[in-house]
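Showing just some of the chains, left in place.
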Amino acid sequence: MKMVIAVIKPFKLEDVRSALTELGVQGLTVGEVRGFGRQKGHTEIYRGAEYEVHFLPKLRIEVVVSTTIVDRVVETLREAAQTGEIGDGKIFVLDVGQAVRIRTGEQGEDAL
Amino acid sequence: MNRVEAVSGGIAVRKLLVRRAVGRVLEISAMSLAVLVALVAPAAAQEIDSGHTAWILTSTALVLFMTLPGLALFYGGLVRTRNVLSVLMHCFTIACLISVLWLVIAYSLAFADGTGWVGGFSKAFLGGVGTDSASGAIPETVFFMFQMTFAIITPALIVGAFPERVKFGPMLTFCGIWLIVVYAPVCHWIWGGGWLAEMGVLDFAGGLVVHATAGSSALVFAIVLGRRRGFPNELSPPHSPGLVMIGAAMLWVGWFGFNAGSALAADGNAGMAMTVTHLSAAMASLTWMAIEWIRFGKPSLVGIVTGMVAGLATITPASGFVGPIGGVVIGFVAGLVCFYAVQLVKHALKVDDSLDVFAVHGVGGITGILLVSFFGDPSLGGLGLAEGKTMASQLGVQAVGTIAVLVWSVVASFVILKALDLIVGLRVSEEDETTGLDLATHGERGYNI
């Protein structure tokens, strides 16, 4: 199994979710994060004082899938999350040794 | 408008109304006894006017509302999340402490008969004041309460100078001493019939008594206390501009009680005071917004409400003396002057008067005090200057008053602060400052969402 971690632009979440669902992905987990990267932040000004904001709001999607479909997941995810503009984000793939469904105790791919 | 009234908001109106009562009696001296009785009876019954009383009771509520929660939210939204509660706590505890001290001694020092420098002790603990005691057309208890709300908000304004790093106990001690050493005497000088009142200084609702004292003392406090860690480079933006706006809106509404209430009556003077107050706030807001829009391309919410406060602080001393157009012009000047004052103090002088108390309240209040000399003059649509004063001579008197108040506020505040710093220390530890005062000092967190 693989864990696919994607950092995307917030307003792309709905597109990504539906795209992955169509692909048969049963679940995923999303967290709010702040990202620093090529896409430069912005400056906020308060009473004439400039305040440099380096970090931008992003969403971090975490989805574990079977190795067999991981490539399609990554590709689908990429397409759904893409705007073509700087700051679209990244996708990382990691190995998962074990997965368990807390409710039933099912293990491995059955747990997904 | 009665010249005497121009001398000050506080006592003048009282005098004025007594005069009216008397006047009414004289006018009719020619009439038959029966009629005389008929007229005097009601006149006497009118001694305390329920309408004026109703308005000042309301104004008292409005001005307390300015501090709790108005000012507290305005300041609380400007600091970082980890210090928001400490700011609310500062404003709240100051309100409580000052209230008790006001009863114990401060009211007496400000308004009891005394020297030209300070009032006596006769009214300590409201000595001799009962439900029937009158202060002009209103019960003295109402006058006492109304003035108390001014005594509360003035030190509360200083809170903006020391957030995120001040030690709680010493801060509170300072405010208590400051009330008695700085506020009460200055209040007596100008509203208590003291030497500046005699001289003819015009300060309708507190340009000197409130804003100049608080603003200058705030600057001293900021300097003695030192800058926040990371100032000015690692500034954090206000953690909640929305909270700032809520507080600002409450200040605006409450200021109606502050300025129009200072007429101590529900009449045309109150109406005009409310009008010019509102117009100045609106115009100053638009001015500040325009400057930001032009300079930064983005008019901000925190910016426009800061302009509003500048406009209100600046019109305060003038609110009883100028006309509508004067109000608009004063508002425009307020927005302009205070905007650049902020740049100067914070970015040029690098003084961490964190929430710009001096640049907005101090500079604004003084600007208003000086502008009264011009826009108070009938030739510029004003309602009249102090007895026998010309623009020039009035300006001179206003200048003297300003210098006297500034010198006294700065010197006294400096001494009190240095003393406290030596004895107990004014500043929290670096660690507490990093943790934030909410958790470090009060054991609470702002948002457990």
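Every chain is named by a letter (A and B) in the order it is written, and numbering of its residues begins at 1.
One rule holds for everything that comes next: contacts are C-beta pairs under 8 Å (C-beta built on N, C-alpha and C of every residue); 3 or more make two chains touch, one makes a residue touch a chain.
Since the model is a prediction, treat every value here as computed from it, not as a measurement.
Summed over the full structure file, the protein chains occur with the copy numbers A x3, B x3.
The criterion applied here is as follows: only the chains that are shown with their structure count from here on.
One inter-chain figure worth recording: chain A and chain B are separated by 53 Å, centre to centre, where each centre is the mean of the chain's CA atoms.
Listed in rising order, the residues of chain B touching chain A in the complex are 232, 235-238, 292, 295-296, 298, 300, 302-303, 306, 339, 342-343, 346-347, 356.
Taken in their complex, chain A has these residues touching chain B: 44-49, 51.
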